[in-house]
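Omission of a single protein chain aside, the complex is shown with its protein chains in their original locations.
== chain A ==
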Amino acid sequence: MANYLIKRILMLFPLLLGITLITFTVIHLAPGEPVEMQTAMSPKVSAQARARLREFYGLDKPLHVQYGMWLSNLARLDFGRSFAPDNRPVLDKIKERIPITISLNVIALILEFGLALPIGILAAVHRDTLLDRAISVFVFAGFAVPTFWLALLCMYFFGVKLNWLPISGIHSLGSDALPPLARFWDLAKHLLLPISIATFGSLAGLSRYMRSTMLEVLSQDYITTARAKGVRERVVIYRHALKNALLPVITLLGFSLPALIGGSVIFETIFSIPGMGQLFYQGVMARDYPLVMGILVIGAGLTLVGNLLADLFYAVADPRIRHGRG
């Protein structure tokens, strides 16, 4: 097992290196440089000023030198400074945005699983009934309706018409002065709409997946046997069937982990949520190479670690894998 673990960890490094190389190349292939994005079409900026800015960012050096510098910084866990005019450390910018994105995604994920699994089970148990169809219509409505449209509609109704909920942002002005409980309440109000809409939009996939795995399990022989033996339907479903039906779904939960740090651009823009999606989008549009690379490397790193953990769990469960006979 130790050998397997060491081998897998060692394999991560060339993989991560490959990812950074491809990403670096691709982002530099996109037309436009950070300096141009800042200065294009400005009568105030001469060619000399532009050259000076390029030199400041190190863009005057050949691409392989730039990559080498970036890589040697990364080896010291230094993600460099942003090419935006603020010139702040990339890590500082990410640190500012990541807590809100992770919090939002974790809550949305808990809600999504908390709602989609029971909905899927309910639909499977009441297969082809009116309830099943009603659930289908409900979850597919969430899937089919464009998120931004639903978001704007809800903002208008709950925010402008009824004036019950805040429309955008995550805190009210002056909320810093509120006592802790009131501040939490204020935050909850701000997050209610975004989280509800995000959850509603993602119910369909998971609940349908849950429904189909549940149906598959329910058609197994041991379920038929249990029923034949006169076990109560409740016990058959929630004790015998559910455990097995949940296993593939838990794998899905594993896949969701890296997605926790990536935010949604559309969503964060509409609700003015200062998350990672917005930051990444701004970085790409401004050709802020260090920022984009920083976010991608962290994302890639998490994905690799997630995959490694999943493989390790499999290896623990199935010895054939760690002995290379799988």
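Here, a residue touches a chain if its C-beta (ideal position, glycine included) is under 8 Å from a C-beta of that chain, and two chains touch if they have at least 3 such contacts; residues count from 1.
Everything below uses one rule, namely that contacts and distances are computed from a predicted model.
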Chain not present in the shown complex, as UniProt names it (candidates "Acetyl-CoA carboxylase", "Metal-sulfur cluster biosynthetic enzyme", "ATP synthase subunit c" or "Oligopeptide ABC transporter, substrate-binding protein OppA"): "Oligopeptide ABC transporter, substrate-binding protein OppA"
Contact with the hidden chain (one of A:L12, A:I102, A:V145 or A:L192): A:L192
Positions on chain A where the hidden chain makes contact: 30-32, 36-47, 49-50, 52-53, 56-57, 84-88, 93, 96-97, 115, 118, 121-122, 152, 155-156, 159-160, 163-175, 177-178, 182, 185-186, 188-189, 192-193, 196, 268-275, 278-279, 287
